[in-house]
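Shown here: the complex without one of its protein chains, the others still in place.
In this document, chain identifiers A, B, C, D and E correspond to the written order of the chains, with residue numbering beginning at 1 in each.
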Amino acid sequence: MKKIEAIIRPEKIQDVKAALDSLGCVGMTITEVKGRGKQGGVTQQWRGRQYHIDLLPKIKIELVVKTKYVDKVVNTIIESAKTGQTGDGKIFVSPVEKVYRVRTGEIDEEAI
Amino acid sequence: MKKIEAIIRPEKIQDVKAALDSLGCVGMTITEVKGRGKQGGVTQQWRGRQYHIDLLPKIKIELVVKTKYVDKVVNTIIESAKTGQTGDGKIFVSPVEKVYRVRTGEIDEEAI
Amino acid sequence: MKKIEAIIRPEKIQDVKAALDSLGCVGMTITEVKGRGKQGGVTQQWRGRQYHIDLLPKIKIELVVKTKYVDKVVNTIIESAKTGQTGDGKIFVSPVEKVYRVRTGEIDEEAI
Amino acid sequence: MSMEINLLDTMWVLIASFLVFIMHLGFTTIEAGLTRSKNTISIITKNVFTIAMGSIIFMVIGFTLAFSGEGKLIGDLSYFMINGLDSSPWPGLMIPAMAFFLFQAMFAATSATIVSGAVAERIKFSAYILVSVVLVGLIYPIIAHWIWGGGWLSSLGFHDFAGSTVVHSVGGWTALATVIILGPRFGKFDSNGKPQAIAGHNIGLAAIGCLLLWFGWFGFNPGSELALTENVPLIAITTNIAAAGGGIAALTITKFKGGKPDIGMFLNGILAGLVAITAPCAVVSPQWALVIGLIAGIIVVYAVEFIEAKLKIDDPVGAISVHGVCGFFGTISVGLFSSANGLITTGSASQLFVQLIGSVATFGLVFVSALIVAKVIDMTIGLRVPAEVEIKGLDITEFGGDSYPDFIKM
Amino acid sequence: MSMEINLLDTMWVLIASFLVFIMHLGFTTIEAGLTRSKNTISIITKNVFTIAMGSIIFMVIGFTLAFSGEGKLIGDLSYFMINGLDSSPWPGLMIPAMAFFLFQAMFAATSATIVSGAVAERIKFSAYILVSVVLVGLIYPIIAHWIWGGGWLSSLGFHDFAGSTVVHSVGGWTALATVIILGPRFGKFDSNGKPQAIAGHNIGLAAIGCLLLWFGWFGFNPGSELALTENVPLIAITTNIAAAGGGIAALTITKFKGGKPDIGMFLNGILAGLVAITAPCAVVSPQWALVIGLIAGIIVVYAVEFIEAKLKIDDPVGAISVHGVCGFFGTISVGLFSSANGLITTGSASQLFVQLIGSVATFGLVFVSALIVAKVIDMTIGLRVPAEVEIKGLDITEFGGDSYPDFIKM
Partner (left out) sequence: MSMEINLLDTMWVLIASFLVFIMHLGFTTIEAGLTRSKNTISIITKNVFTIAMGSIIFMVIGFTLAFSGEGKLIGDLSYFMINGLDSSPWPGLMIPAMAFFLFQAMFAATSATIVSGAVAERIKFSAYILVSVVLVGLIYPIIAHWIWGGGWLSSLGFHDFAGSTVVHSVGGWTALATVIILGPRFGKFDSNGKPQAIAGHNIGLAAIGCLLLWFGWFGFNPGSELALTENVPLIAITTNIAAAGGGIAALTITKFKGGKPDIGMFLNGILAGLVAITAPCAVVSPQWALVIGLIAGIIVVYAVEFIEAKLKIDDPVGAISVHGVCGFFGTISVGLFSSANGLITTGSASQLFVQLIGSVATFGLVFVSALIVAKVIDMTIGLRVPAEVEIKGLDITEFGGDSYPDFIKM
């Protein structure tokens, strides 16, 4: 099993959710995060004075999936989250050794 | 060392903390997250119109523990977080290669 | 590639960001979290009655970096985030198998 | 001259003006509360702008167009820049002309601030400025002239004591015309045209707004007597009981329709009752006022539903239903329930007929002229922000700020 | 008839009524601020409901039970639905009956809204509706009749100028009885019975509430003169200085008791001073008013502590201490500090004795009847929401909403 962590634009969350739905991939956990990278940040103002915020709001989606589905899921996320402009985000895939379902105690592939 | 990530119901956080305490397992980091899965979401209303929220508030607990404690900790979490209804959450275990304590620079098992 | 997760004091985020900047390490994702550990928590009061909060606000920085940079980045974070008092935080390093850039579909080291 | 001034009346009208002023804070907070946090600076700036700009424009041009001259359709420029107004009594009243102006200025700006809620979360700030300037400087003064300034409707005997039509319907119909051109917010209707709920961000703010409006209405209606007479307590009572009735009716209906009592509709119901009683407040009994309030509270729930689901019009705070529709109902209710000449209370239909004429004529003028204004703006500087701006929120894009910088938001 | 109306007095009573109205916004915001965000829609709906429903019920039945007839214990139905009230002067006053009614209606609803804070975060909305309807429609009118409507306590010379007992103690004791049946919130006491702090969610809202209440009290107390006399400035001063004294005393005590100045208790102390001065405001000097305020501010801190830690009663906003206990103290303080017949100021104990009788009799009637009402509700439709509902919060469960949908909460 693998964990897919996708950092995406907040405004894309509905599209990504819908795309994953149509893949039958419902389970996920999301977190509000802030990120920086190539994208330049934004300038805000406060009582006439400008200031720069380099950490921009992003959403992190975490999905644990069976290894064989990783490519499909990653591609789906890329397609539905892409705008082509800097700041679209990153996807990280990492190993997961065990999965448990709290409700039933089921483990690993049954628990996903 | 392993990282245990447990997604649980927000209302269970006190119970889980207490259970981990009695295990002597104090260190942890928690994050407010939202999740979806088998659990159906909730219907809210706004000025008389109903709408559906499929991402429900959850809490993610992250603990890095020595490998030998993993089973004990996981079981303790399962016991204290279970209600038996869909939405109880998931636990993921994944490898951690190195751990540092910022304050002292200690590493690995000393740092946990 | 490795993922570095650093849990630090919120008041240190500017210093850590600046230190990482000067290393040329710009990309990162941060999350507001709460943690407990050796640090004792705080006592607050509400209408004259005191209560204890054991989960204190922390910031989690996540960076995915090439394996060869791990030590440098970890040391930089330790230096810039340290105050010497309990509660300074932890750093965890774990494996990442694949990285994608959503915007371009680039993978792995090109995508970081 | 000073012989004719009644200082007690003067004080009453001043205090009523201050109470109407605080309604602007009511509108600001209720509209901010019922919209999303990414547009809070935008809506607040618009509402505060409205009272500031409105005070100036109404002084420069609005007052004279509304309240001068002999014209049947519009005033003249004899009080341009309120030149000539002083502390001598305003004709027909025992208060200084200055006091009369102040009260009227506070009124004028409320009609514009009504629009602000309906167009929220997507109108360009520059476009809103134009709409509201035309409204306070021209459209509102014309209707005020017709009904209160000696124009043709006042000659006809049209009765709109405190402005169900002059203020509320004018605001509501301008809002309707503008949002038709403006279109719904991104995501308000799904691909099948089914309306979606877009929750506001702060119920506490909304409640502050609603109760401040109720509070301010004690200046709006009782103050419109423009003197402190023995009839004023009745006006305060009818105002209060209609608000109560509107709220209770709307709360009850949502409970039985949707399964749960709905705070948003409850607050809207209170305003609906207040808007409806505004025309008849001085000529109905407290008991009929309660009935008017209850009916308005029912109307507003179904009007919101209808406008959204059937007309596919997006009105984030329900301004069209509350001010337009219930303003219309309130105007008509004079003809139904007036102790002097209501159809139900006295059997005579003549007043009802006049009320209908006035309401329809107002609708016609306001709706058509607002439609033209909105269309012209749309074709020139543009009425609406681009989609990305709307999605990111107007605060960060048009105003460069964040209304709650310390908080983590969704 | 119109000869006897004093329009100046009429205006004063109207304005005072409006100021009392705004106290409802004060209660709404302070109670919302001092409770958790998962119950904000619930508390707001209850408080806004209270003024809406209260206006109606008091018009239908409450007013006539309080202020009609010759009965020593309760009025009759001669003013049912306020039939017969008009603009002729209310007996003994120079203001229209309608103005008198409006002022009294605003008062009645405040006693119910006091209860709302104490029962917050766990009462069923339907149960709250019943409690408050009985309070405004029956219990409050009885006490008002006893003390202000020509009943037995007024014959005895009981002095409660603006309602330390009639309004505040009645609200406070009803709250006490109801929460005894209702029980504490989940988690308020740990397994050893030690009280736990449950922090509210918005200090800004709470401060808005406290200062709006202080503001509204300038209508509550000075308005209770029911005329604009030369004594009114004194009443405004005693009111203001007691509020100040109550706040400063409570702030100081918490600083020396708990180590840090406490904003929640500071706000409660201000209200304690206001509640206490409500009975004696017209008969004490500013200097004694300051003393009364200071004492009330001390009392409230210890009363909150005692009720929570010793009686194991959970009162989220301190309503029982502020309104019940300090209402009692204020009533007694007439007998202690009145310039005319206070024990300390004049050495005579007779007034004190009457004040004690009245306070105790009120406590008896209100506490017992509220206990019965709460018990009956509990045994029929149920007084309290199920535990899961309480844990999830009343907003999402009973009202289907979230008060701050854009924000991430704990």
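The criterion applied here is as follows: contacts are C-beta pairs under 8 Å (C-beta built on N, C-alpha and C of every residue); 3 or more make two chains touch, one makes a residue touch a chain.
All figures in this text were calculated on a predicted structure; none of them were measured in a lab.
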| item | value |
| --- | --- |
| Touching partners, among the displayed chains, of the absent chain | A, C, D, E |
| Among C:43, C:67 or C:86, the residue in touch with the chain that has been omitted | C:43 |
| Per the touch definition above, residue among E:125, E:152 or E:215 touching the missing chain | E:215 |
| Option from E:248, E:343 or E:396 whose C-beta touches the chain left out | E:248 |
| Contact footprint on chain D, counting only the chain that is left out | 2, 5, 7-8, 10-11, 14-15, 17-18, 21-22, 24-25, 28-29, 32-33, 40-41, 44-45, 48-49, 51-56, 59, 81-82, 87, 95-96, 98-99, 101-102, 105, 125, 202, 205, 208, 398-408 |
| Touching residues on chain A - with respect to the absent chain | 44-51 |
| Positions on chain C contacted by the hidden chain, ascending | 10-11, 32, 42-46, 50, 57 |
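Following the convention adopted for this analysis, only the chains that are shown with their structure count from here on.
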| item | value |
| --- | --- |
| Those chains which touch chain E and also touch chain D | B |
| Between chain C and chain D, the fewest steps along chains that touch one another | 2 |
| Type of chain A:chain B copy interface by residue overlap (half), same or different | different |
| Distance-maximising chain from chain B - centres being C-alpha averages | D |
| Averaged-CA centre spacing for the pair chain D and chain B, given as whole angstrom | 51 |
| Interchain centroid distance [CA atoms averaged], chain A/chain C, Å | 18 |
| Junction residues of chain C, two or more chains touched | 31-32, 94-95 |
| Residues of chain E whose C-beta touches two or more other chains | 400-402, 408 |
| Overall pattern in which the protein chains touch one another (line/ring/star/complete/other) | other |
| Chains that touch, pairwise | A-B, A-C, A-D, B-C, B-D, B-E, C-E, D-E |
